[in-house]
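Have a look at the structure below before the remarks.
Heads up, one of the protein chains got dropped from this complex, but the rest are sitting where they should.
Think of it as A, B and C in the order they're written, each chain with its own count starting at 1.
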Amino acid sequence: MSSNDITVGVIGAGRIGQLHVNNLKHFTGIHVKTISDVFTEHLGDWFETTGAEYLTKNYQDISNDTEIDAILICSPTDTHAAIIKDAAKAGKHIFCEKPISFSDAESLEAYEAVKQANVKFQIGFNRRYDQNFDKVKRLVEAKEIGDLHILKITSRDPAPPTLDYVSKSGGLFADMTIHDFDMARFISGSEVVEVFSQGTALVNPEIKELDDIDTAITSLKFANGAMGVIDNSRQAVYGYDQRLEAFGTKGFVNVNNETKTRVEVQSAVGINQDNPLHFFLERYNDAYIQEIAEFFAAIKNDEKISCTFKDGIMAQRIAEAAKESLDLGKPVKVKQLDKVKL
Amino acid sequence: MSSNDITVGVIGAGRIGQLHVNNLKHFTGIHVKTISDVFTEHLGDWFETTGAEYLTKNYQDISNDTEIDAILICSPTDTHAAIIKDAAKAGKHIFCEKPISFSDAESLEAYEAVKQANVKFQIGFNRRYDQNFDKVKRLVEAKEIGDLHILKITSRDPAPPTLDYVSKSGGLFADMTIHDFDMARFISGSEVVEVFSQGTALVNPEIKELDDIDTAITSLKFANGAMGVIDNSRQAVYGYDQRLEAFGTKGFVNVNNETKTRVEVQSAVGINQDNPLHFFLERYNDAYIQEIAEFFAAIKNDEKISCTFKDGIMAQRIAEAAKESLDLGKPVKVKQLDKVKL
Amino acid sequence: MSSNDITVGVIGAGRIGQLHVNNLKHFTGIHVKTISDVFTEHLGDWFETTGAEYLTKNYQDISNDTEIDAILICSPTDTHAAIIKDAAKAGKHIFCEKPISFSDAESLEAYEAVKQANVKFQIGFNRRYDQNFDKVKRLVEAKEIGDLHILKITSRDPAPPTLDYVSKSGGLFADMTIHDFDMARFISGSEVVEVFSQGTALVNPEIKELDDIDTAITSLKFANGAMGVIDNSRQAVYGYDQRLEAFGTKGFVNVNNETKTRVEVQSAVGINQDNPLHFFLERYNDAYIQEIAEFFAAIKNDEKISCTFKDGIMAQRIAEAAKESLDLGKPVKVKQLDKVKL
Partner (left out) sequence: MSSNDITVGVIGAGRIGQLHVNNLKHFTGIHVKTISDVFTEHLGDWFETTGAEYLTKNYQDISNDTEIDAILICSPTDTHAAIIKDAAKAGKHIFCEKPISFSDAESLEAYEAVKQANVKFQIGFNRRYDQNFDKVKRLVEAKEIGDLHILKITSRDPAPPTLDYVSKSGGLFADMTIHDFDMARFISGSEVVEVFSQGTALVNPEIKELDDIDTAITSLKFANGAMGVIDNSRQAVYGYDQRLEAFGTKGFVNVNNETKTRVEVQSAVGINQDNPLHFFLERYNDAYIQEIAEFFAAIKNDEKISCTFKDGIMAQRIAEAAKESLDLGKPVKVKQLDKVKL
C-alpha cells in the first residue's frame, strides 16, 4: 500500500452499499478496510468477495478507526445525520447517500459539524454523473439552447417498492422526486423558489393508506425566471423512464432513455425496439462509478467536490415544500439557504 | 348541381377562411356561393380562384340567403356569438372556428340559439382530426395503455404573433392553449376539474406590457383522477412543436413531431434530421380537410358531430380558469357544464 | 377555358392511369378530354367522376384529335413504343409510364420519332419527385457528403403481384428494379457501367417456374468510380420498404421509410412504431402529383424536362444487363448511350 492510498470504511451494506464496494474494486489505491451493518449474518458470502478486512455491526468501529481516511454512508436515512457528525468529528472525509436526513434542522447540524471539521463531503446524487445529463448540463451552461425557459423531467420507476419500504421512505418527494429536484437545480443552475404539487395513489391504493402517493406532477418556479415540471410514477411497466427536456431561446435539448441494444425488429405488426434499461442499477451503473471516482479524486488532489452539502439540503427543502403544497393544495415557497457554502 | 349538394357561405376570409375555401375544392357536391369579409379589396385575385359567386362586406347577405345551407364562421372571435345566433335563427348549419367567444355568457346564449334551431354545429378544434392524435385517442379509449394516469402536452408555436394580434387575442390561454385544453379533454375522455398555471413573458417582454404572457406551464386535474400538464411557448425557433405523451397502467404512448422528410445526414458533427413542419398550416393541413369533411358528411347523412358546442364552451372555461389561476397564483376550479348536451 | 389551357388525352385507365386522371383535378388549366382503354365496360362509374368528355377503346381517337395537346401513356408496356411514335407524329407532348418498352431497338425508334417531332417527353420515374429522394439528390449534388463512394438502395414491395402479372412483367429487373436503377443514376449523377446480379425465388417458387426471380442483390459500378448495391424483394410483410444510403468523403445521408403517424406505444414488450406506408400509391402520392406538375409546367413554359427519354432508355439497359448477369453468373457491362440527348 502506497502512502498515497486511501483507506475506506463503508457503513451500511444494503443494495447501494454493496454497489459502491463492488465498484471500488475498479480503482487502484482505494482500500476498503471495514464494512458495517446492523445485520451482518446474511452478508458473509458477499463479504468474502470484497477484500475488506473487517465486518462489524457497530459503525463506530469505523468512525473511531484512525487508519480510516474516508467513510461512505449507505445506511438508512434516519441514521445519516448522527453518523455524519461522528465521522466529521473524527476527521473523516464523507460520502453520504441522499437524502441527508428527514429533518432540515438535523441536516443543518450535520452541516455545521462538517464545516467545523473541514473535511470533504459529497452527497450521492448519482444522476449528475450520468453522461447524458452531464452533457445537457454542459450544453445549457454553454447557452447552446440560449436562455432556459422550460425544464421538463420525467422520472418513473419500473415498479413500486414494498409497502414496508414506502412506510419508512419519507414519502415520494423525499425518497424519489428528490433526485429530480436535484436534477432541476443541476441543469438550470438556478434555485427553485416555488413548487406546486398534485399527486395521488393511482398505482396502489394501499400507498394512500400510508399517507403517501405514487403518481405526481410538480410545477417549479426558478429564481432565474425559468419554469419547470416533473412527472413521477412509482410504476412504469416498460422500465425505468428517465428523460429530460430543456427548452430555451435558441432551441431545445432532450435526453431519451438508454436501452440495452439498438436492435429494431420490424414485422407485420410494426417496428419494435428495446425498452429502457430496467432500473437505477442498470441505468446509472457508470454514473455510480463516476461519482465515487470524483469523491476519491477530490480527496487525493484536495479538490472541490461538485455535489455539495448545500445540494443535499436544498433538494430536501424542495421535497418538503412539495409535500406541503400537496397537503395544502396550493403553491409553496421553498426556503432558501444563502449562507451554506459547502 | 344535384339536389343533394350543399350550398355554403363563408364569413371571414382571413388566413383560416381562405384555407377552408381552398380545401372545399377537393370535395364534390359542396358549393361555396358567397364569401364575406369586412375588408374585401385585397381579396380580388384570390376570390377569382375560388369559384364562389359573391363577395360581400356584409355577412348578413349570407345568413339571410335562403339558398345557403351551411355557414363557416372564420371571422374574429368577438363576432362569433352574434353570427352564430343569426345563422341559427336562419336555420343554417354552422361550423365555427375556435373559440366560440371571449365570454361564457355570450357562448351560452349562442348555444341556446343553436339548440332552439336544431341545426348542426361544429367547433373547429382541428387537431382532433390529425391522424396522430386521433390514433392516440383510439389507443387510450381502447385501454391500450390501461388506465390513464398522466397526460403531457407540449405546444409551442414557431414564432410569436404581432403585438397587435396579441392585444386582441384574448390572451395566451384563450388564443393558443385552448387547443391544448381541448386536446386534454379529447384524449383523456374526462373533464378538467382544476388547473394551476404559471407563466410569464420570456420571449418578448412587450407582451407583458399587454398584460399577456408567452411562456406557460399549466397543471391539470381530471375528473377521472388522472393528472395532466401543458407547456407552451410562443417561440420555438426549431418549428411548430406539437407533441403529446399519455401514460397509464399498461404503458405509454407518445406523438412526435411530423417532419418534411425522413432524411438524416451524418457527418463529423453528428446526425442531423429535419425540424418539425413549420406551423399549423403545414402540420394540420390534412386535419383541416378531415374536420370539414366530417361537418359536411354530418349534414348530408344527418349524423352527430363529434366536436361539439360543449367542447367549445369547456375549452373556453378551462382557459378562463387558467388565466384566473395565473392572476391569483393558486389553483382554480373549472366551472362544469352538465346540462349542455349539444 | 383560357387559351393557355392544356387539353389532355389519357391512354390506359388501369390503376396508374386512374391515379393520374384523379390527380389532374388538383390542377387548374388542365383539361382531360378523352380517356381510352381496351376494356371500358368496368370504368363507367369512375369515368363519371373524372369530368372527361369521351371514353374510347381506340387510343387513336386521342392521337388523332387535333384539340389534344398532350398524352399520358399508361397502357401496358408492350404498347408504349407504338403509341409514342403515333403521338409524336401527331405533335403531342408525351408523358409515358416506365419502362419505355421491353426492347432497346423499339425504344430507340420511339426516341427518333420524339426527336423528329420536337415534342416534350417525360418518362414516369415518380420516385425522383419524392421529397426525400429529391433532398438527397440536392445534398449529393451540393457535395454535402463530399465525393460519393457508396450508394445503397433498398427496395422491397409489400406483396408479390399475381403470377399472371409476373408473366407479363418483363421480369423483376425490368418491372421493379428499373426504378432503383433510375434512382442510382439520379442520385449519383453518373452512369452505371457494370452490374453483377444474384437472385432467386425465395418468396414464391412458382415465380421461378416463370423464369423470374423475387429476391435479388445487384452490385453497381459507376462511371465516376463510385460503387452501389440494390437489394430487392417482392415481399416485405411489414410494408413498402424504400430506403437509400449515400456515403461519401464527408459523411453519409440516408432516407428512412415514411409512416402514417409518429406515434410510439411503449409497453412491457418494448416500443412499437408504425410500419412504412403500405405501397407506392401511399408512399409516392405526392410524388405522382409533382411529376405531372413538372410535365405540364414544362409544356406551358416551354421548359426542359428533367426526367428524359435517355433516362428511360438507360434504366432499361441496366435492367437488361442485370438479367444477363443473373443468367451468366458474372458481371456484365452496360451499353452506354452517348448520342441520345433528349
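Here are some notes:
In the analysis below, a residue touches a chain if its C-beta (ideal position, glycine included) is under 8 Å from a C-beta of that chain, and two chains touch if they have at least 3 such contacts.
This is a predicted model, so every value here is computed, not measured.
With respect to the full assembly, the chain omitted from this view is in touch with A, B, C.
Of the listed residues C:K89, C:K115 or C:K250, the one in contact with the hidden chain in the full complex is C:K250.
Contact with the chain not shown here comes from a single listed residue; of A:K250, A:H278 or A:K333, that residue is A:K250. Of the candidate positions C:V38, C:A159 or C:I217, contact with the unshown chain belongs to C:I217. Interface residues of chain A with the unshown chain, by the touch rule above, are 26, 28, 49, 131-132, 135-136, 139, 144-145, 250-258, 260-268. One chain is missing from the display, and on chain B it is touched by residues 237-238, 266-275. Remark: the residues of chain C touching the chain excluded from display are 147, 149-150, 152, 154, 156, 196, 198-200, 202-203, 215-217, 219, 221, 225-229, 231, 233, 235-238, 241, 245, 247, 249-252, 329-331.
Basically, only the chains that are shown with their structure count from here on.
Because chain B and chain C share one sequence, their contact can be compared position by position; here over half of the interface residue numbers appear on both sides.
Using the mean of the Cα atoms as each chain's centre, the chain most removed from chain C is A.
Centre to centre, using the average C-alpha position, chain A and chain C are separated by 59 Å.
Remark: chain A and chain B have CA centroids separated by 43 Å (rounded to whole angstrom).
If you average the CA atoms of chain B and of chain C, the two centres end up 40 Å from each other. Contact of a single residue of chain A with at least two other chains is seen at positions 237-238.
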